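The other protein chains are all here in position, but one chain of the complex has been omitted.
Each chain gets a letter, A, B and C, in the order it is written, and its residues are counted from 1.
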């Protein structure tokens, strides 16, 4: 699903965000991306969404080589990806519902289904009562959950999330992780950048570790405390 | 230093962010503010900075009743407070140095001292090499550290920080906590909103717990793992 | 991956559904006009001023030309006779003209008729005439000539022959000062076109800048839209529509204001201070195709403004 071949990303002479990064994520896999602040996690996710182009190397996502992707194909490519941005990127002048509705319009969801779908996905992040609020009227954690809801709407092939629990308390973080895990079980590939070591440990999936723009050892999958069956996830809190 | 007397904050009919909140923080104290997402932590900090006015109740900060504070006095009042915002609030069109320099101009620091001070405070958050970058060129964690540096410049009487480690990895979080503790030792009162339970536990200071806009039990100060003397803080990582 | 429920539309190429998208266009464009209504008014105002300038000049020069036409008939050739030409001489000239096919359409203007016509159409010069003891106008024939005939080589020799006919004093292709009035009318048209043109460019430029500024305001939003996979057309539609609406309002406003000015001037003209310039400068309003053209010009300026700023913005952003 995601292939990085010797990718280097230079912003300018002084900041080299990624240095010869090679990694791979399979279809249907659930991968964590960790590393200290400034290691290059967000840069990798931005490269996958083709928000940035690599300085060197090749990136293949969902069978498409991003270097040869034409400008006109970009929208269609991006519609297959659900991304949770580190800074949320909600449209401030639209209500929560309008934010979701706009994405659904773009994705081609018939207008009559918008209300139903928006409610369902906001219900999952426990924000269904804030449908008509504007983003600046929400708390940091609430905005983050809206961003997650937007990424998950309409089941994308690939979900990439940048620090999706940075503004959430531990209980909510667990709930949110549960949502990602369920999306993964429904078939979405998930790539999740985070530095919540506790969460990584508990979820027990493959970890790609970055350090100053280089891929460190891919720590072997630790023995998961939680097995892969959905039933036991409930201990994380119910949706 | 900070007194909330029966403060209620209503935004509209549906969202009551704070409900009859009363709490107190002494001069020179270090207080944590916790609670789940949407509990009202940011609202309390915004009220202290008089970004918002309470719907009911009285707030006294640094001997000033915020309800009677005149508009013309607001700038002087705010200059005594160093705030780290949850969404950083850096000026995007100014470099990191210019961001700090602007605040110093406002605070009345002579222009010739700007460079020196900016370097010193960025050094503390390990970002001195990014002096001339613009905020959008920084990673999430780097922006957060700039916001912290800006709040700490020129030793304010009161430091209030909203989720200051939300985008930082555990090691950096510890470093940053150390900075706040040192500022506290130099005499600043510190009020810190966070949901990092581990950090609260390790720092071992008073905690004000919020739940749906109400102050829950003020958990008694837990036995600190780390005593109050500066020397042992070094185990958190060095500056 | 097996058994995964895929709810993404089977044909993602279907893109945004027409209804949803066009509804969004109109809704967005109107909302932006409303949110930034005072700024939109600047764009609308600029277009209106440009078109109003253009329209005013067209109106005045049109009426001036028409007044000259009315006075001079449609003759392009004036055959002035001696002031004391005898009826026999006049008959001779008439015969000469009748014989020549290219001069056969003519009309006789007696001295009195000329005097009356002049007084009727150039009231403001009447005091000068009043100073005179006698009618200064000679009798004349006003001949309609096609411009094709007038341009042909034999025509010059024909005129030379006409000039020496008994009783003919002078032959002029337009009186000199009438020609001057015509020239003024033409200069007015050109000044109007130039001034209106410059202002129209300025208007398009203003719209472009107003829209560029709103694009700046919406820049973050536009980036977000791009990142969630919206097509450029989806993003730009509302902006183009916004320009269209602004241009249309500007054009309608200009025509409305011009009509107001026209009515006002006519009201003044019938007032006690009477006539001077207004009388023939504001006799008729612009024909409606010209009015429509003004509105169309506004719409074009609006669309052009949007288009320019959109083209620019797409060059700026890396996508």
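What we mean here is this: contacts are C-beta pairs under 8 Å (C-beta built on N, C-alpha and C of every residue); 3 or more make two chains touch, one makes a residue touch a chain.
This one's a predicted model, so the numbers in the text were calculated from it and none came from an experiment.
A.B. asks: Among the chains in view, which touch the chain not shown?
C.D. replies: B, C
A.B. asks: Hey, which of C:33, C:49 or C:286 is the one touching the hidden chain?
C.D. replies: Per the contact definition at the top, the residue touching the missing chain is C:49.
A.B. asks: Write down which of C:30, C:90 or C:217 is the residue touching the left-out chain.
C.D. replies: C:217
A.B. asks: List the chain C residues touching the unshown chain?
C.D. replies: 36, 38-39, 41-42, 45-46, 49, 124-125, 127-128, 131-132, 136-138, 175-177, 180, 183-184, 199, 202, 205-206, 209-210, 212-214, 216-217, 276-277
A.B. asks: Pick out the residues on chain B that sit against the missing chain.
C.D. replies: Considering the whole complex, chain B reaches the absent chain at 27-28, 49-51, 53, 71, 74-81, 83, 85, 89-93, 102-103, 105-111, 150, 154-157, 186-188.
Definition applied: only the chains that are shown with their structure count from here on.
A.B. asks: Nearest whole angstrom, what separates the Cα centre of chain B from the Cα centre of chain C?
C.D. replies: 66
A.B. asks: Residue numbers in chain A touching 2 or more other chains?
C.D. replies: If we look for residues of chain A contacting two or more partner chains, we find none.
A.B. asks: At least two partner chains per residue is the criterion; list those residues in chain C.
C.D. replies: Nothing qualifies.
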